[in-house]
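Removed from the display is one protein chain of the complex; every other protein chain stays in position.
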Amino acid sequence: MPGNTFGSIFRVTTWGESHGRAVGCVVDSPPAGMELKEEDIQKELDRRKPGGKLSTKRKESDRVEILSGIFEGLTTGTPVSMLVWNRDARPEAYEPIKDLLRPGHADYTYLAKFGFRDWRGGGRASARETVARVAAGAIAKKILSIFNVEVVGFTREIAGVRCEINAGDFELKKIFELAEKNAVRCPDAEAAKQMEEKVVEAMSRGDSVGGVVEVVARNVPAGIGEPVFDKLDARLAYAVMGIPAVKGVEIGSGFSAARMKGSENNDPIVLRNGKISFETNNAGGVLGGISNGDDIVVRAAIKPTPSISMPQKTVNVKKMEESEIVVKGRHDPCIVPRAVPVVEAMVALCIVDLMMVQGMIPRSFVKR
Amino acid sequence: MPGNTFGSIFRVTTWGESHGRAVGCVVDSPPAGMELKEEDIQKELDRRKPGGKLSTKRKESDRVEILSGIFEGLTTGTPVSMLVWNRDARPEAYEPIKDLLRPGHADYTYLAKFGFRDWRGGGRASARETVARVAAGAIAKKILSIFNVEVVGFTREIAGVRCEINAGDFELKKIFELAEKNAVRCPDAEAAKQMEEKVVEAMSRGDSVGGVVEVVARNVPAGIGEPVFDKLDARLAYAVMGIPAVKGVEIGSGFSAARMKGSENNDPIVLRNGKISFETNNAGGVLGGISNGDDIVVRAAIKPTPSISMPQKTVNVKKMEESEIVVKGRHDPCIVPRAVPVVEAMVALCIVDLMMVQGMIPRSFVKR
Amino acid sequence: MPGNTFGSIFRVTTWGESHGRAVGCVVDSPPAGMELKEEDIQKELDRRKPGGKLSTKRKESDRVEILSGIFEGLTTGTPVSMLVWNRDARPEAYEPIKDLLRPGHADYTYLAKFGFRDWRGGGRASARETVARVAAGAIAKKILSIFNVEVVGFTREIAGVRCEINAGDFELKKIFELAEKNAVRCPDAEAAKQMEEKVVEAMSRGDSVGGVVEVVARNVPAGIGEPVFDKLDARLAYAVMGIPAVKGVEIGSGFSAARMKGSENNDPIVLRNGKISFETNNAGGVLGGISNGDDIVVRAAIKPTPSISMPQKTVNVKKMEESEIVVKGRHDPCIVPRAVPVVEAMVALCIVDLMMVQGMIPRSFVKR
Partner (left out) sequence: MPGNTFGSIFRVTTWGESHGRAVGCVVDSPPAGMELKEEDIQKELDRRKPGGKLSTKRKESDRVEILSGIFEGLTTGTPVSMLVWNRDARPEAYEPIKDLLRPGHADYTYLAKFGFRDWRGGGRASARETVARVAAGAIAKKILSIFNVEVVGFTREIAGVRCEINAGDFELKKIFELAEKNAVRCPDAEAAKQMEEKVVEAMSRGDSVGGVVEVVARNVPAGIGEPVFDKLDARLAYAVMGIPAVKGVEIGSGFSAARMKGSENNDPIVLRNGKISFETNNAGGVLGGISNGDDIVVRAAIKPTPSISMPQKTVNVKKMEESEIVVKGRHDPCIVPRAVPVVEAMVALCIVDLMMVQGMIPRSFVKR
């Protein structure tokens, strides 16, 4: 597959480059009869938007326009096309380094794959593409909210500083409020402060730092996810690993399960209010690839932003000789906080799709 | 998608249950004109087969039969159907616990999804399904070998004991030889010994342990993987997370990237023999979702086997009351070593598919 | 796509060659909790089976074996694998003509595509592959019967002789009974007699004849089929045109619509028992690609069997020189009657899949 479409029944196709005319997507298709306004999308885009002391200086208002699929305020069940115009594109900033491969970026691999490349800020490989994912994810979240499913993300770790809060102990609304209060999107205020310091310090040296994003999906009904390849966790891994800068994905106890005993990692099964539930959630809400009704817990390892202003070894592909590169420009010293809404979006898209496959979401909300 | 098919152009569909008549798959389709014998498949199945002191006592010779797609010893370009008969199925062993949900297993989630379940050893959710993946993977490996691509896996960690060998420093053939020498499939003999002890100890207590499998794919040409959702790493994550018992997947520096600086994690780009290469391989062979020509390094966190003979809390679904369960039967105290060929298979299937999408593998090897 | 899988949510993958070991398929997957026995499949296979005075002399009992997906007589919601062993394969009959391209067959095109070919009766291109389609279709029909949907086919035309019965005027059970009474599967006894004569006459000259199959699906609920590419009629066209020997597909008034006025072809909309219905059915049950609740009417043009024993011009590909060929062997002088259950199967598979996409068929029939 060319790979710009995600999903099996509920699908999003994205398009656009960092310094092209616009970025956008087609969502094919939300159930008919759902209220949908540009504001529903905008509030999520605003969370991803650059701005703030720890972020790129690129100025994009990121105003979304809905071009199709809505009639009299309701979704029609046909594709919703959305776009965001690029307003502050400055391709000329990349002119001086257009023949130099930026380490940690896709410059070389796009060249290898396509024979030439759009060097304006990485073109299609830029994280600006995630605008379209967040826009699509906003629709997915709106659909999920009708079924009482919440999807909330936050920063679990930056530069080795860990958030010590367990989301399972809180209402997700609370986690959201706490996380949105600070620049690093961490609900643990103490950790947040230290994270900020680490980011500022790295920034001051022209370096960057990485971290871990955690997303929790609550009230997902038991029974979604397909045996044997299209497991819920496999789909989540696919969805999240495909986000720029993600190098690892884990579910529930994740890599720490590798060091646990079976007697520790198995979640005891109990009855709560007459319903089957689990005493612990090492499973992260997934057993045998199918949701068990508990919180779905996904974590993504985000690498440090590859664009750093320290000098790095590279190759000039025009002259085919070794060279040095200093990546100037408007970059985030830590992409983790802005990745939070992107991971949320991918998780939400994934869950809507699998709920549709399971027949849990109707094709129309209109009663006749 | 019902989810029993993997791949976009090169596809495998698997079928069969742990205690049903057989397990099998359809591979659609290898390029035409490739020599293919049952022995090619058998040698991989033999690596996955139960046996040895650390493994289940179920006795399966796992003889594969090829039913289609071969003519005069060569693949025809049409589907290769393969099956393995189940010889030592003992469903009656599960009769006493058929109403008890086994913790850590898919019993409850299959029930939630399908309304009832095949309780004979987990039915379709059993790791016995991976016989079919390994059979298909054997074909993928054979195709890759024609292009000089090697895929070798080994045990990186069991019960906290780490293999300290860096596969990048060795010929993969050597890693393979070292790993296949011991019961835990670890190329580091010293670590292997400690791992075995940990497994034996857990087994003696009726408990189980987990670990980490690492697979390296060498000589994969630069340029495979698709922007933006069907990235090589996203596909690998999907492929590997969909294996039973996997709770996390990482590429290259993976979760440790979250604690690195940009200046540490970026791989310096250099010329080696006039060709673009990388001084380090934190990328794990993937940049922007596309292969960069370096070793592709994938790691999978494997949870401890959920079947343990220690008593566990559970629910009897017939009576809908809390109960205790002791899972007897023929189980591996540590599934990690037997997971190695399964992860290899999924990685190989993934790479063949993306090489085909990139047009790097012809539809026929026959010259006319 | 390699193309051996049909369907989006309800999928069938077929495999096997005319003179290989077996033919079979994987159906992924019927809803859980449905009774399914080999007899359900067998009765459809028996309709497709060779036999009778107008058919090939190849003797195949075509006994189906179900290998997976059933537990205690019920479908589990996981793949149903089925196979039929080839008992009367006689590849040696093709030895003398293995270098001669049979006109009207896929010999040349398989050679062009794959570089070499399985010359034993056309290998994968043989209509024997349709055994697997009929087996899968039997499951689809069983599912549909639960929703009161009937799918019945018959011979509309052979060698220019037309069946003058309008299926819309009858119960489909009646059409079925009438059609199954004679060797040409035509419910119009008078026409059937003439058709038989035409077939016998062609056979006597070593020639063959073609015809038209019509399939009617009744009680399909309004609302299945997807805008804009995955229309119900587009899917039906795909499903039916992919059957060997089909050269045309039409829905409702079909090609005759090209000669009608809008005022003639539009079906007047009326209320019948308070429900929206149509006075006529030129639409063939499909408007804008979506079912309208009326009979779905599909017609397939079947070309005359290409295997004829009259001498034909061809090329010897080994010597690359022009030659003559006489195709001996066990061939049907008219494939139309045996195509009827195949077209039914493809129509049924198509409808089940689209009903599932529309959320009209649950993933399980078991109430908990």
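For clarity, chains are labelled A, B and C in written order, and residue numbers in each chain start from 1.
Heads up, the rule we're going with is that a residue touches a chain if its C-beta (ideal position, glycine included) is under 8 Å from a C-beta of that chain, and two chains touch if they have at least 3 such contacts.
As the structure is a prediction and not an experimental result, all values here were calculated from the model.
Contact with the omitted chain, checked across A:Ala22, A:Ala183 or A:Val200, is made by A:Ala22. Here one chain is not drawn; of B:Gly137, B:Pro227 or B:Gly248, the residue touching it is B:Pro227.
Residue B:Thr78 is the one among B:Asn4, B:Gln42, B:Thr78 or B:Asn182 that touches the chain not shown.
Where chain C meets the omitted chain, the residues involved are 1-6, 8, 14, 101, 103-106, 108-110, 112-113, 122, 124-125, 129, 157, 159-160, 202, 207-212, 222-231, 233-242, 244, 246-255, 257-271, 274, 276, 279, 282-284, 286-293, 301-308, 310, 312-315, 317, 320-322, 357-358. By the touch definition given at the top, chain B reaches the unshown chain through residues 8-9, 78, 223, 227, 356-359, 361-363. Of the residues in chain A, those that touch the hidden partner chain are 1-5, 8-11, 13-17, 20-24, 26, 28-29, 32-33, 67-69, 71, 74, 76-81, 83, 111, 113-118, 120, 123-124, 363-368.
As a working rule, only the chains that are shown with their structure count from here on.
If you average the Cα atoms of chain B and of chain C, the two centres end up 38 Å apart.
Averaging C-alpha coordinates per chain places the centre of chain A 45 Å away from that of chain C.
In this assembly, the C-alpha centroid of chain A lies 27 Å from the C-alpha centroid of chain B.
The set of chain B residues that touch two or more partner chains comprises 1-5, 8, 14, 113, 124.
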